[in-house]
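Omission of a single protein chain aside, the complex is shown with its protein chains in their original locations.
Lettered A, B and C in written order, each chain numbered from 1.
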Amino acid sequence: MDAYAPQKKERVFGDVVLSVDDISLSFGGVQALANISFGVREHQVLAIIGPNGAGKSSMLNVINGFYHPQQGTITYKGETRRQMKPHQAARQGVARTFQNIALFKGMSTLDNIMTGRNTMMHRNLLWQALHVGPARKEELEHREFVENIIDFLEIEHIRKTPVGRLPYGLQKRVELGRALAAQPELLLLDEPMAGMNLEEKEDMSRFILDVNDEFGTTIVLIEHDMGVVMDISDHVVVLDYGRKLADGSPDEVRSNQEVIDAYLGVAHD
Amino acid sequence: MEFLTAIFVTPFVEIVSYPIFFFEVVIGGLLAGVMYSLVALGFVLIFKASGVFNFAQGAMVLFAALTLVGLMEHGLPWWLALLLTIAVMVLLAITVEKVVLRKLVNQEAIILFMATIGLSYFLDGFGQTIWGSDVKVLDLGIPSAPLEFGGILVNEFDIVAAVSAGSLVAVLAVFFQKTRIGRALRAVADDHQAALSVGIPLKTIWAIVWSVAGLVGLVAGIMWGTKLGVQFTLTLVALKALPVLILGGFTSIPGAIIGGLIIGMGEKVAEVFWGAAFGGAIEDWFAYMLALVFLLFRPQGLFGDKIIERV
Amino acid sequence: MLYREAGQFKSSYDEDQAIFPILQDRIMLAIVLIVAFVAVPLLFNEYWLSTIMLPFLVFSLAALGLNLLTGYAGQLSLGTGGFMATGAFAAYKLAVAFPEMNIIIVFLLSGVITAGVGVLFGIPSLRIKGFYLAVATLASQFFLIWMFNKFPWFTNYSSSGVISAPPRAVFGDYFVTGSSASPQAKYLFALAFVALLALAAKNIVRSHIGRGWMAIRDMDIAAEIIGIKPLQTKLGAFAVSSFYCGISGALWAFIYTSSVEALAFDITRSFQILFMVIIGGLGSVLGSFLGAAFIVLLPILLSNAPTMVGLNISVDLISHMEFMIMGALIIFFLIVEPHGLARLWQVAKEKLRLWPFPY
Partner (left out) sequence: MRGSRPAIREKDFGIWQTWNWAQTEKEIRALACGLAAYGFERGDRLAIIGDNRPQLYWAMVAAQYDGGVPVPVYQDSVAEEMQYVLEHADARFAIAEDQEQVDKLLEIKDRCPRLEHIIYKDQRGMRDYNHPFIHYIEDVQEKGRQYDAEHPGYAEGKVNEGKGSDIAIMLYTSGTTGKPKGVMLSHDNLIITARNGAIQEGLTENEEALAYLPMAWVGDNLFSLSQAYVAGFCVSCPESSETVLTDLREIGPTYFFAPPRIFENILTTVTIRMEDAAPFKQRMFKYFMELAKRVGTRILDGEQVSFMDRLRYMAGNILIYAPLKNVLGFSRFRVAYTAGEAIGPEIFDFYRSLGINIKQLYGSTEASVLITTQPNGEVRPDTVGKPCLDVDIRIEDNGEVMFKSPGVFVGYYKNEEATAETKTSDGWVHTGDAGFFDADGHLKIIDRAKDVGKLTDGSMFAPKYLENKLKFFPFVKEAVAFGNEKDYVATFINIDLEAVGNWAERRNLPYSGYTDLADRDDVYDLVQECIEKVNVDLAADEHLSGSQIRRFLILHKELDADDGELTRTRKVRRNFIADRYQELIDALYSDKSHIRVEAEVTFEDGRKGMIKADVKIREAAMTTVQPMKEAG
């Protein structure tokens, strides 16, 4: 088999698409992030790691505009900003998933993923009330797109199941589907594999790599499982108590003394 | 132009010209506010301990007053009637816990809210079925002569009401701070699991809270009943406690008291000095508008913590 | 059991997304419509049409409106009565000011005006949530009713504060409002309105707009992060909901009672409609109708029950007992099925589809 095995191509990255410069964030005196800077290049998979409370989720929240840092700037696609609303970030092509699943519990898988396309659907209320012509056409076009995602994530069988009834692993997958529906250029994944068994983790890793590969999506992810991080990321940023400990390729980070020290102090799975 | 003058000029001119009258209005408002606080207190107790937005608090006020008056009409001495009414309110609390709350324990908040509306319908109907729907006079012999303090006229009854309310709050404070049950109640508000570890079953706690809320309702019922007569409109007075709640926060006892004072005073002052500009009777909605405007600037209420949203 | 779905496969998304994808449901809908449009006006007497069917239709529409806001968009409102009053008075002022205007246009415009008022009172929803919002909506309830009561301009200076619907006709001389209109005409007119608006509501809730509402309802933060604008979405829900409530109020004033005062839309009306929504089922168009039917029929049943079994009780007592039983029934209902009649229907349907299997 090896003779004909598919050849993994040399990974090629574009320019820096997202740059985080000197970000500090605090909540009523508690410093969550302190002078964090790093850059993400187009088509890269970047992992943010660090112990609990290191400020990883806060970092994602800053990137997509949910938290407003007291200091520092975010430059995304050449545009520098300090304050913006999350829905504006979404419209600029940033999508994300959440550490604690944030699906719309009362809706089906299909409808959840369809909400990911809401920013692209424009027919107004009157058209929708009549459900004719352009409104119907628009709805069907987007449904077709969403069906591709459903197929991609292999969740056909739960298409019409209310997400509240799904097991955890599938909910995570639906959430990824919802983020993908927006055709993001930058995808933020907050612990996409937390609480999964080995098989589910493998599936999820495959989906993440496929997304990166097939659609060229730039990915920033937070993950605890070091095996997974080392396997799928091109670049790793290590946070510890709000500061940046290290920043480099998985191999560099693994051999960084400071990281080793920080991690030896903390029990890790 | 005339309208603007009526809003922005005339009232202030009047306030400055007749300061004594203004103070009388303010004090009258504050004293009425105390009674709003009483009703609001009942809401807060239950919301704090069980997360239930108890819409039936107003109905409990009416029911308690009706029962008291009804018993007295049957010739019972006031103290016996009072004791019996207290017993009835405790019985009611236990029944509500057994029949309603326990069955709905894990439902969404809105469902529990609806159940309390159902309960309020039931209590209104039940009270009137038993005691009839005529306006009844409640006379516990509280004096109501006007008194004068430094030129300001105050009704004696209002003073009594304020003092009663004040002592009730004090008693409650002691109850919550010093007794084991009181501490358990506070624990429940923070964390149901933690409360269980105190060793008091949740259902007992709920029954107690509803009993206490019933007693607070009884006090409010006596006050309002003496003032307005015991009748169906008492339940509407209870609605006035709602803006107090938004203002003070659903879980804060001091909030309920201070909110009540603010609403009572604001309402009176607005009615007396600005009412004319709007054609009168702005009492109906002023409290809500006041609370609403307030909320726009401070969504967490007077005493709530700033909400940090997490995802 | 009644469902025969084998062979009903979908070969396009259009078929798959139909409101009634199952043939048997379509047949049933057709039967219901035929009964409603043909059998009911032919067979029901005047009493039934004007004291049961008309209030049922008007309430259904109001419940539908509230359900869009509370059940779909998750914004709890206690101001429905105020919005109905707005619709009623707007329609009255429009109809009197422009006697030539088609009554259908009058109703739609009064809906639009109510929508505007709804948006205004929906603004606090951007900052406050849940019960805080519910209490805030009481402000609109009290303020609006006070306003219609206080300013005689709204009633064209009627001394009693009561407005009387002027007679208006559709299709030439087919009178549908006012005292001279036949109950059949009123009924059919209201039915057509309600049926079309219900269809529109269903279309809206299954569109991206409806999904936006439900997203905000289920998790507002996540909704915003995937790009749903909270401002537009919530105010949109307030607007559409108020539009429905407004038209319902207009139908009430013009078709159900023909004359009305602002107090008919007081706080108890708001609660009544909230009951319909809860008992019918939050987030269900069908539930709005079921809830309305339940709440309309229950008091009629309760007040007739004693005479039916031969008891002679004073009217006063009956009304108190009605209150009591109503309250008890609501609690009972919430305990038995907190998700309402629509859920019961859904469960029954699921069972019938799988019959004879249990799952």
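Definition applied: contacts are C-beta pairs under 8 Å (C-beta built on N, C-alpha and C of every residue); 3 or more make two chains touch, one makes a residue touch a chain.
Worth saying up front: this structure is predicted, and the values here are computed from it rather than measured.
Hidden chain, full complex: it touches shown chains A, C. Considering the whole complex, the residue from A:210, A:231 or A:251 that touches the absent chain is A:210. Across A:150, A:180 or A:222, the single residue that touches the chain missing here is A:150. Among C:47, C:157, C:171 or C:359, only C:359 touches the chain that is left out of the view.
Considering the full assembly, C:3 is the residue among C:3, C:44, C:175 or C:345 that touches the omitted chain.
If you put the missing chain back, the residues of chain A touching it would be 1, 3-9, 144, 147-148, 150-152, 156-157, 159, 210, 213-214. Residue-level contact of chain C with the missing chain is found at 1, 3-13, 15-16, 353-359.
Quick note on the criterion: only the chains that are shown with their structure count from here on.
If you average the CA atoms of chain B and of chain C, the two centres end up 32 Å from each other.
Centroid to centroid, with C-alpha atoms defining each point, chain A and chain B lie 49 Å apart. For the pair chain A and chain C, the distance between C-alpha centroids works out to 42 Å.
For chain C, residues that reach two or more other chains under the stated contact definition are 221-222, 225. Residue numbers of chain B whose C-beta contacts span two or more other chains: 311.
Every residue of chain B that touches chain C in the complex is listed here, in rising order: 53, 99-100, 103-104, 107-111, 113-115, 117-126, 128-129, 133, 236, 239, 242-243, 245-246, 250, 278-282, 284-285, 288-289, 291-292, 295-296, 299, 301, 309, 311. Contact residues of chain C toward chain A in the complex are 13-14, 17, 200-201, 203-204, 206-212, 214-215, 217-219, 221-230, 236, 240, 283. By the touch criterion given at the top, residues 64, 66, 85-87, 89-91, 95-96, 98, 102-107, 111, 114-119, 121, 123, 125, 128-131, 135-136, 139-140, 142-144, 147, 178-179, 182 of chain A touch chain C in their complex.
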